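Every protein chain but one is kept in place in this view of the complex.
Order of writing sets the chain letters: A, B and C. Residues in each chain are counted from 1.
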Amino acid sequence: MQVHKYDVVIVGAGGAGMRAAIESGQRAHTAVLTKLYPTRSHTGAAQGGMCAALANVEEDNWEWHTFDTVKGGDYLVDQDAAEVMAKEAIEAVIDLEKMGLPFNRTPEGRIDQRRFGGHTRDHGKAPVRRACYAADRTGHMILQTLYQNCVKHNVEFYNEYYVLDLLTVEEEATREDGTVYLQKKTAGVVSYDLATGELHIFQAKSVILATGGAGKVFKTTSNAHTLTGDGMGIAFRKGIPLEDMEFFQFHPTGLAGLGILLSEAARGEGAILRNSEGERFMERYAPTIKDLAPRDIVARSMANEVREGRGCGPNKDYVLLDLTHLEPAHIDAKLPDITEFARTYLGVEPYTEPVPVFPTAHYAMGGVPTNITTEVLQDNDTVIPGLYAAGEVACVSVHGSNRLGTNSLLDINVFGKRAGIAAAKYALTADFVELPENPEADTVALLDHVRKSDGGEKVALIRKDLQDTMDANMQVFRTADSLNKVLADIAVFEERYSRITVQDKGKRFNLDLLEAVELGFLLELAKVMTVAALHRQESRGGHYREDFPERDDENFMKHSMAYLDSGVTVENSAESIAGIRLGTKPVVFTRYQPMVRKY
Amino acid sequence: MSTNAIASPRSDSAQSPKYTRSKSSGSSFEMFAWLFMRLSGVILIVLIFGHLFVNLMVGEGIHAIDFGFVAGKWADPFWQVWDLAMLWLAMLHGTNGVRTIINDYAERAGTRLTLKTVLFIASAVIIVLGTLVIFTFDPCPPGAVIDLPSFCTVP
Amino acid sequence: METELPEPASKIELPAHLGGGGEIPTFDVTLRVRRYNPEVSEESTWENFTMTMYGTDRVLDALHKVKWEQDGSLTFRRSCAHGVCGSDAMRINGRNRLACKTLLKDLDTSKPITVEPIKGLPVEKDLIVDMEPFFQSFREVMPFLVNRGHEPAKERLQSAEDRERFDDTTKCILCAACTSSCPVFWTDGQYFGPAAIVNAHRFIFDSRDDAGDMRLEILNDKEGVWRCRTTFNCTEACPRGIQITQAIAEVKQAILGRSI
C-alpha cells in the first residue's frame, strides 16, 4: 500500500477536472487522478458549443443568458448560481481563447457565435447567436486545450487510477442554534492503479470530484462506456446526498439505434426534424422557435410523434433530421464530424438523405450538491470542508430540471475554475485531516467481494437488463407504474449482483473487475434516480410524468435530496424506498419568478 | 511517489522503458543531410543516366567496355569531372542513406556506432581510391600488352 | 455574419425507402485476437472467437461481445465508442484503425479478422500498450500556446484564414494510430513520431503563437522531422483524416525556410 500526500487531489481529468487543475496546480501541490488518460475524457465528445454573451455577432448580455438558463431549467435553477455562470461565461471563453483554443472566427477575427436551443434575445423574443464554437468539435478543442495547458503547467497526472473511495471522518459539531450534528471532513481518497492492481491512498487537504456523468444507466446514450457515475456513487455511499437525480436529459438527436449524438448545432445551422409524413412537426409543439426549442420539449415531441404512429423506418421508431436543404459546403464547414458519424455508422449521406434520429440519454442534471463556490454539501446547508465538486458530477444547480445546450461546457469551465481556486486556497490554510484507521478497508472489502463472489451471474447481462428497463420505463415518458417496475427490476438486479462472477482474476489491467465495480455504481444511481422520479409527482423539464402532466410549483418547486439510509425499509410509498431517504431543498430565487414555459 | 513533476508514476515503474532521447544537438546536421540527399539525387539522375547511356547504350554497349574505353574517356577532362562528381555524390548520398538505415534498425547505441564506423571507413576508402584512380590514371601505361586507346603512341 | 438560410419547407415528400426498409442483416464473424498476459505467460498467443453480429456492428462491438459473453479476461481500452476519444487504436487485419470506427461489414468476414495491439509500444496485456512513450514525445514539442505579447482584455483577433491554416492538425485525438504505424518508429523508438509533429504543427502555424521557432528547433533534432521517410502509413491510419505527411512536409519546409 502506498500513501501519497498532496494539498489538492482532483478526481477526474475531463473538462472540469483539468480546468480545476490548471488553477490549483499553480497554487498548491496538486495531483489529478483519472481512470482514463485525460484526453479520453468524454468532454472531448461535446460538439456544438459553449455559450457566453460575448455579443460578438449580435446584441446580447449575460442577463438574458441567465434568464434563458432559468427558464430552460423550468425554474428549478438556483438563480444565484445561474447568474454567476452567465456572468463568468464571458471570462471563461476568453480564458480558453487565451489558452489557445481555436474558435471559429467572424470576418472581423472575433470569436464566432451561433444559435443553440433555448438561447434567446431579450427574454425569449427570438433565437440569439450565443454559442462560441469550433466547428462541431468544441468539446474536443476544450479538452485538448485544457490538457495542453496542464502540460504547460506541469500538472501531475496519475493516469488510469480509479478512485474507488472517498476518505472522510465525522466529528461532532454544534450549530449556531445549539443542535449537535456530525460534521464530515475530507481526508483523501483511495484509488486503484489499473496497471498493477495495487491500491494507493492519497491523503489530501482538498479533494475535487470531477468524474463526469452517469449516462450508462441507460441503453441508448450519447455517453461513453466509462461514464458510470463513479463520483456520484462514491459520494452517495459516503452519506453525501445526491440532488435532483430524477432529472436526466434526453438529447433529441441521437443516431437512431446507436445513441451517438448529432449536435443541436445541426438544428442551430438550419436542420429540421420531420416525421414519416415529411412534416416539420416542431411547428406544432413550439410555434415560435420550432426545432430550436429546449431539448426536453423536442425530445418529448419526437417520442410523441413515434408513439402516435408517425415514426419512420421499418419499425416506425425514429424520426428524421433533415439537412438536405443546406449547402454541402456549409455542412462541411460547420458540421463535419457529425455528418461523418451519419455516414460511418448508419451509411446515410446527409447531403442528400435525412438522417434517422431518436432521443438519447445525454446528461445528468443532478449530482453531488454544491454551493456556488463548489463546496460539497452534506445536507441542505452544511459544507464539508475540503470537499469540492464540479462538472457533470455536481449539481450547483445551474441546470435545474433541464440543461440548455452549451451550458455544460460552460459549467465545467466556470465551476471547474472556481473549484480549483477554492480547493487550493483552502488547502493552503488547512491542515491534513488524519486518515481514518485502515483507510483502505472498505475498498478492499468491495474488491474482495467482487473478486471472490462466484454465483455465475454475468456483469454484462445485469447491466444490459438494467439499461433495458431504464430505457423502457425511465426515459422521456414516466408513470408511477413504469417507475415501480424499474424499482422491482432493480431489486432483482441487486440480488443478482451479489452473485456475480468476474472471470479475470489477475492484477494487471483487470478491467473485468472494474466493470463489475462500475455496475455497482450504476445500480445504485439508477435506484436513486427512479426513487426521486417516483417521488416527484409533477412534470418539469426533463422529468415528464404522464400521470402528472402539469408542473406543480406549489408542491414541487424544490430540489430533491436523496440520502443513503439503511434505516429506511421497503414501504410501498413514494416517500421512502429501501435504503434511500428523500428530502428537499429550497430553490434560490433572485430575479425571475416562475412563469409558464412556452417557446 | 514520483518526484518528477510531469511524469506519471507509470514511467518509473519497472516495466516502462527508459527514454534516452538526448537533448537537442543544436546543429542542423540532419537537415543538411536531408537536403543533400535531395540535391545530390537530382544531380545524380543526370550523371548516372548519362553514364549508363554512354556505357551501356551507345555503340556496342557493355561489350565495348574495356581498358581502352575507360582510358579513352578519362583522357577527356569532361569525363574526368563527370565521373569524379558522380563518384563523390553517389558515395556521399549512398553513405548517408545507409547511415539512416543503420539509425533505423540498430537500436543499441553500441551497435549503431560500430556499424557506422565500418560504413564511414569503407566509404572513405572507396572515395579516396576512386579519386586517386581518376586523377593519377595513365591512359597509356608502359608495358601494356592489350588494346590501348588509339591516341597512345606505341613506346 | 453568414447569410440567413431560407426557411425550409414545412412539409416535404419523403423518399419511399425512408418509410420502409428491410431487416438488418446478420452474419457470423471470427475474431483472431493476439492475446498476451505476462501474469500467465511471456508468450503471446492467437485466440479465435466466433460470434453472430449485425450489419451495423463494429469491431469494438465484437470485442465487447467476446468480453461480455465469452471471455471476460480479454482486455482492451475504449471509452467513447464513436471515434473521438482515441482509446482503441489497434491493428485490425494488419492496419491501424479505431475498433469503434471499423464496421464489420466493411471487412472481409469470410476470413478471421485479426486484431493485434499497435506496434512499437510495449504491450502490457492483450490489446493494451504502454502509451507513456507516446505522450512523452507529445509533451516534448511544447504542445501549448505561448504568447509573449501583452494580454488583450478580450480575445485575440485571428482572421478566418489564419484560423483555417492549422485547422487540420487541431483534429488530433492522440490515438497513436499514426505513430505506431510508422516504420521508423517501430525500429527507432526515439523518433518523435507523426503525432508529436502534428501537434507541433498545430501551434507552429497558429498566428497567435510565438514559440514556433523553439518548436522548430526541437523538431530539427536528429530524432525529429528529418527522420520521416514519407511512407504515408500515418496518413492512411489517421482516423481523423489528418493529412499528416503533408503537415510534416510543412514543418520541414518551415525549418528549412528559417535556416536558409
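As a working rule, a contact is a pair of C-beta atoms (placed from the backbone, for glycine too) under 8 Å apart; a residue touches a chain by one contact, two chains touch by 3 or more.
Keep in mind that, in the parts below, contacts and distances are computed from a predicted model.
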Looking at what's absent rather than what's present, what does UniProt name the missing chain, "Succinate dehydrogenase, cytochrome b556 subunit", "Lipopolysaccharide export system ATP-binding protein LptB", "HypC/HybG/HupF family hydrogenase formation chaperone" or "Amino acid ABC transporter membrane protein 2 (PAAT family)"? "Succinate dehydrogenase, cytochrome b556 subunit"
The chain left out touches which of the shown chains? B, C
The one residue from C:V29, C:V123 or C:V198 touching the chain left out of view is C:V123
Among C:T30, C:T56, C:Q70 or C:N93, single out the residue that touches the unshown chain. C:N93
What residue numbers in subunit B mark contact with the hidden partner chain? 15-17, 38, 41-42, 44-45, 48-49, 52, 56-57, 60-63, 65-68, 70-71, 87, 90-91, 94-95, 97-98, 101, 122, 126, 129-130, 132-133, 136-137, 141, 144-146, 148
On subunit C, what residues meet the omitted chain? 34, 36, 38, 42-44, 91, 93-95, 114, 116-117, 119, 122-124, 181, 183, 186, 229-233, 235-236, 243, 245-246, 249, 252-253
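Assume only the chains that are shown with their structure count from here on.
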For subunit A versus subunit B, what separation do you get between their C-alpha means, in angstrom? 63
Quick one: subunit A and subunit C, Cα centre-to-centre, how many Å? 26
How many angstrom between the C-alpha centroids of subunit C and subunit B? 38
Where subunit C touches two or more other chains at once, by residue number: 124, 139
Could you list which residues of subunit A touch at least two other chains? 151, 195
Report the residues of subunit C in contact with subunit B in the complex, numbered from low to high. 122, 124, 130, 132-133, 136, 139-140, 183-184, 187-190, 217-218, 220-224, 226-227, 229, 252, 255-256, 259
Residues of subunit A touching subunit C in their complex? 36-37, 39-42, 44-45, 57-58, 93-94, 97-100, 102-111, 129, 134, 137, 140-141, 144, 148-149, 151-152, 195, 224-226, 257-258, 260, 269-270, 272, 274, 276-280, 283, 312-314, 320, 322, 325-326, 330, 337, 341, 344-346, 353-354, 356, 458-461, 502-504, 506-512
Touching subunit C in the complex: which residues of subunit B? 6-8, 10-11, 15-17, 19-21, 24-26, 28-31, 33-35, 100, 103-105, 107
